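All protein chains but one are shown in place.
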Amino acid sequence: MPKRDLVDYTAQNPFDRFPDGRPKVPDDLIQRARDLSAEEIWAVLQAKGYNNQYADGFQVLHPGETMVGRAFTVQFMPSRSDVDDVAQQKAKAKGMPRLMNQTAIDMLQPGDVLVVDLFGKKVNGTIVGDNLFYYTMQATHSGGLVVDGAIRDLNGISEIDMPAYFRSVDPTPIGNVMLTGINVPIRIGEVTVMPGDLVVGDREGVYFIPPQFVQEVLDKADETHVHDEWTKKKFAEGKYKSSEIYGSPSDPKLQQEYQEYLKRRLEEIRKQRSSK
Amino acid sequence: MPKRDLVDYTAQNPFDRFPDGRPKVPDDLIQRARDLSAEEIWAVLQAKGYNNQYADGFQVLHPGETMVGRAFTVQFMPSRSDVDDVAQQKAKAKGMPRLMNQTAIDMLQPGDVLVVDLFGKKVNGTIVGDNLFYYTMQATHSGGLVVDGAIRDLNGISEIDMPAYFRSVDPTPIGNVMLTGINVPIRIGEVTVMPGDLVVGDREGVYFIPPQFVQEVLDKADETHVHDEWTKKKFAEGKYKSSEIYGSPSDPKLQQEYQEYLKRRLEEIRKQRSSK
Amino acid sequence: MPKRDLVDYTAQNPFDRFPDGRPKVPDDLIQRARDLSAEEIWAVLQAKGYNNQYADGFQVLHPGETMVGRAFTVQFMPSRSDVDDVAQQKAKAKGMPRLMNQTAIDMLQPGDVLVVDLFGKKVNGTIVGDNLFYYTMQATHSGGLVVDGAIRDLNGISEIDMPAYFRSVDPTPIGNVMLTGINVPIRIGEVTVMPGDLVVGDREGVYFIPPQFVQEVLDKADETHVHDEWTKKKFAEGKYKSSEIYGSPSDPKLQQEYQEYLKRRLEEIRKQRSSK
Amino acid sequence: MPKRDLVDYTAQNPFDRFPDGRPKVPDDLIQRARDLSAEEIWAVLQAKGYNNQYADGFQVLHPGETMVGRAFTVQFMPSRSDVDDVAQQKAKAKGMPRLMNQTAIDMLQPGDVLVVDLFGKKVNGTIVGDNLFYYTMQATHSGGLVVDGAIRDLNGISEIDMPAYFRSVDPTPIGNVMLTGINVPIRIGEVTVMPGDLVVGDREGVYFIPPQFVQEVLDKADETHVHDEWTKKKFAEGKYKSSEIYGSPSDPKLQQEYQEYLKRRLEEIRKQRSSK
Amino acid sequence: MPKRDLVDYTAQNPFDRFPDGRPKVPDDLIQRARDLSAEEIWAVLQAKGYNNQYADGFQVLHPGETMVGRAFTVQFMPSRSDVDDVAQQKAKAKGMPRLMNQTAIDMLQPGDVLVVDLFGKKVNGTIVGDNLFYYTMQATHSGGLVVDGAIRDLNGISEIDMPAYFRSVDPTPIGNVMLTGINVPIRIGEVTVMPGDLVVGDREGVYFIPPQFVQEVLDKADETHVHDEWTKKKFAEGKYKSSEIYGSPSDPKLQQEYQEYLKRRLEEIRKQRSSK
Partner (left out) sequence: MPKRDLVDYTAQNPFDRFPDGRPKVPDDLIQRARDLSAEEIWAVLQAKGYNNQYADGFQVLHPGETMVGRAFTVQFMPSRSDVDDVAQQKAKAKGMPRLMNQTAIDMLQPGDVLVVDLFGKKVNGTIVGDNLFYYTMQATHSGGLVVDGAIRDLNGISEIDMPAYFRSVDPTPIGNVMLTGINVPIRIGEVTVMPGDLVVGDREGVYFIPPQFVQEVLDKADETHVHDEWTKKKFAEGKYKSSEIYGSPSDPKLQQEYQEYLKRRLEEIRKQRSSK
């Protein structure tokens, strides 16, 4: 995708960009995003009318670990040599190496999550084995991998500390496909993923957050964290029915108690954050 | 369900009942049931002609943990406002709160397992998130949850120590459904679940035991435990073919040895139990 | 379901009722409904916020034929004899015959569609074979059958002229289930079906229209029929792009032409209808 | 797709092109292609190493009818308004109408088959209802429709004489998607479809033949037709085992008989064809 | 399978045998079996404790047509050349042709149904295309085909008048498999099929009747035909509830009427049959 188009289609990005135009959500927001839950993201995005940003149905490599990073997108399509030959000539003419999975992998940056459309392919739909998974871990600083397709060498990969979401596992290498795009819009399940989206994966699935909503998602999440903390504290007291406390306290005195708790805790959180 | 109906339809219950008529399997039997396996329950129920008391195909929250408790049943159906409006008016007329998931959850008792028919719904089919899951854990003393539907906030829920069986996970809240029954007969998979059934869940699936069979299931299980203990002991000796020992020993001397072992161990088990 | 409850829960019904309280959409509206398409029904119901009235995924017996009639609902659940015995005693005490599929079938009225919840059961989930299908055809005057379950003897049934929608076919008879309700609210797929709903089935699936919306659905459909007639007429002229004509004509002169056509044709349709 | 790119990526096209660069397989070859079977196409393409040109798993509207035409491709992706807004502005800047399904449909030419990637979407994944299906039939001269998605108003559509292949049917209109490409490479199942591919659909599935192979496929098919004609004639004589005749005759005399038959019939076919 | 084994394992066969030992259900019984329904077969076989003789889930080539014939079984397994090479050498040593699908097809007899285990294979799992399907039709006198696998060239095959049941259709030829048995016991779905079983296929699925039960199935079916004839006649009178007539008449006078009808009609049927 030409840089100009990438910048155009991500015009609402409020942050810096990589040299190729891809939005660059700042590192400190990526760190804060490690505490997000799928529900907190859902709440903000659905309010904005963004109902297609969540994909699930993956096998999750390390279920206890959260994945956070900037989307680096790659698209494959079923191979047909008349089209692939032209693409390879065009790449060569631009001085690029032969188009294949490593072409994209060699462009990864720290903080990236590699997001790959392999259209659910299993046999010969394996984006990486343990060697390239290891390389990706090094290059992205354990950013992560989402593939609508497969991986190979699961035994080796499961010993490497990087989050990964994949549809299946197969012993065959990648084949019978052609690389048709790097950092272009791609589809993963029911999501249109844009390069530079903030990718957040938990045990349930993967959210792709447009950069323009990252700050708001994080700020709302602070409130939700405090809300849940207070709610569970009250439940632990064993004096209330759930409906007296949750979603919001019905008794005005409890409501006030909550509001004060919320205010105090948010201040503490912000203080603690800025002191880092 | 009117108390009278509930009592009628569970007429074979040999135990006490809750004020609303629901059978109350005693606490000590619930404790003993923690050692049950699915096979031990199957053996007694199939002999009685009860072949529809087992449901599987769930995601299991804590696979190593056994779930045991009394069924507290809840039924939802797809929403249509003409019907739901009438139900809400009827509830209001009886002084009940607005009918929703929390209405049922606020009625849970220690030792209950919340069993919910959400007809396999995923999107907007989430009976609880982590706050209400935490409340349920408190209210039931870690009884458990079985939902033919979804939960949300799996990351949060997986840190809470209560067994749970669910079909799927989704970030959306519950919606587009109406509550149509609390402690009524419901269907979970191929099982008709009655309020007060003893619910036993292991790694494989969930059994719903009618109260009238609980004592017999437990007593037979004592024998099976001893049988399996002895069988494995003999196998560990390495002197026998499996068919010489299992299902029952073919050699009369081994048969006698087993009968004596069984008798002795059952006595020990009962002694140990009564001394608690 | 007691008559009182049935009347309460269908309070918005604007038509007569059967002696048991079930709404009775008039015969002439049933006749008009034979020309409805799924899309026309969808348009009115979604505007009312009724998004759960459509079920599909059935095998359709006679794909070219439309099914229209009043819902007569029947519910089965997995058998457990402790519950079934009580239900049978209660039925006997009321002077009813043994509860089974024929109990319900013998209550069918002309114009009814038999709608059965057999929870998707295939083996032993067959509501009728060719004899009872023939009886149902006679009793309902070819009303129809919708079963979330199976039928048996498809060869024989396919020669009988009544619409039917079913999930599967099996040679076994019905068994291992218990009848738990006649003319109660039941769930078919993602629909809560109420007794007396107008059932409309086409090649795509089955709509369940609450009686209070039947008149409006039919009136709007008249307009849609004229709209589609005019649209295709204009397309057949070959002079227009689709977007000049459909959804509505962009050119004011075409708009006027359409409005006049609509008015004239609606008058013709109504005249023709009243002259019958 | 800019015309230049479309011409580049279809550089092997031996035929004329449409003004936008799309290859234009000649009308007479389209006519001849009506007699092709999936196996005849498979034989030529696999020999060329093109193993990804066949898609199946569709519902077929008129199973007895063959579909033949030039691929007119359309791509949709899940909607996200930040991206769609930019695309709409860009379209507007070029003087194009609002991007939606009708935008593409209004560009169809006689002999086209509309090939649409709606990523298998059912609810709100309906490319046309009966009005636009009728328009497409008029515009393409009954070319055809292939959609990896749904259609609506099947009752109406099934009365219209144009071949169609679709995944499902739903009463909802298209929605929650954005148009992302017209006459771009798209993926349908395991096929990368290029604009201008010759689309051939039978009872089994749909083949997408690159223009450069159309002539050879047709010529080989002539031979296969004669081969099958002769093979069945010999089988009908009842004197031979299948292996004496098929794949090719083992007896030299039969081999000679076949070669003479083949030569004679091919001449007849070509004569007959040229005399038209 | 050596003839001796085949005779041993079908020892209960009451009829003649083919030279290779395969049971030969007589032609006149095959003719009578054309009127059987799946339910009639089910009734006899389940009473004998044979619950695994029915397979479904097939695509049916000509749904209105009944298939009846003697099972000629063929087994394929996934290819591995070390095993296949030995099998080919053994075949050669016995003077047999190279083992492949045609080897079996060339052995078919009039009245046979070709029953093939291709373990559900689709790609390269196609037992026949239209040429060999035509040959099979000739050789078996339109006996039929059941394949747990695929066929190719459906367009051509659907014009040939022989019943066929298959799992899928694919353009590829058979490959990557090895022939491992002709007229050996094979598994089709949940059925162990023996060579010489009477195969009966209708719209629902396929029954495999052991020869020793054929006579009884046919005789019971005569009664069932009369029973259904009488039942529908009574229903058509419109005077009875279904439960007064079906399963059997409750009123002694109706019972007597039925018994007389049954006796008379059975005599007529037998007379008519013997006069042929």
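Observations on the model:
Letters are used for the chains, namely A, B, C, D and E, taken in the order the chains are written, and counting of residues starts over at 1 for each.
As a convention for this text, a contact is a pair of C-beta atoms (placed from the backbone, for glycine too) under 8 Å apart; a residue touches a chain by one contact, two chains touch by 3 or more.
Since this is a predicted model, take the numbers as computed values, not measurements.
The shown chains contacted by the absent chain are A, B, E, with contact judged over the whole complex.
Residue in contact with the omitted chain (choice from B:Asp5, B:Glu204 or B:Glu223): B:Glu204.
The chain not shown here is touched by just one of A:Gln31, A:Asn131 or A:Ser250, and that residue is A:Asn131. When the whole complex is considered, the residue among E:Arg17, E:Arg187, E:Lys241 or E:Arg265 that touches the unshown chain is E:Arg187.
Think of the hidden chain as still there; on chain E it touches residues 8-12, 49-53, 77-83, 86-87, 90, 119, 176, 178, 180, 185, 187, 190-192, 194, 210, 212. Interface with the hidden chain, as seen from chain B, comprises residues 37-39, 41-42, 54, 56, 66, 202-205, 207, 228, 231-232, 235-236, 238, 241-243, 246.
Although one chain is not shown, part of chain A still touches it, namely residues 97, 102-103, 105-106, 129-132, 134-135, 138-139, 152-156, 158, 169-173.
In the analysis below, only the chains that are shown with their structure count from here on.
Common neighbours of chain B and chain E under the contact rule above are C.
Of all chains, the one whose CA centroid is most distant from that of chain D is B. The pairing of chain A with chain B is characterised as different-residue: of all residue numbers used at this interface, under half are used by both copies. The copies chain D and chain E differ by a rotation of 120 degrees on their C-alpha atoms, rounded to the nearest 5.
Residue contact pairs shared with B-C exceed half only for one pair among D-E, A-B or A-D, and that pair is A-D. Put simply, the C-alpha centre of chain A and that of chain C have 45 angstrom between them. Spacing of chain C relative to chain D, judged by their CA centroids, is 37 angstrom.
For chain A, the set of residues that touch two or more other chains is empty.
In terms of inter-chain touching, the protein chains here follow a pattern that is not a line, ring, star or complete graph. Inter-chain contacts occur between A-B, A-D, B-C, C-D, C-E, D-E.
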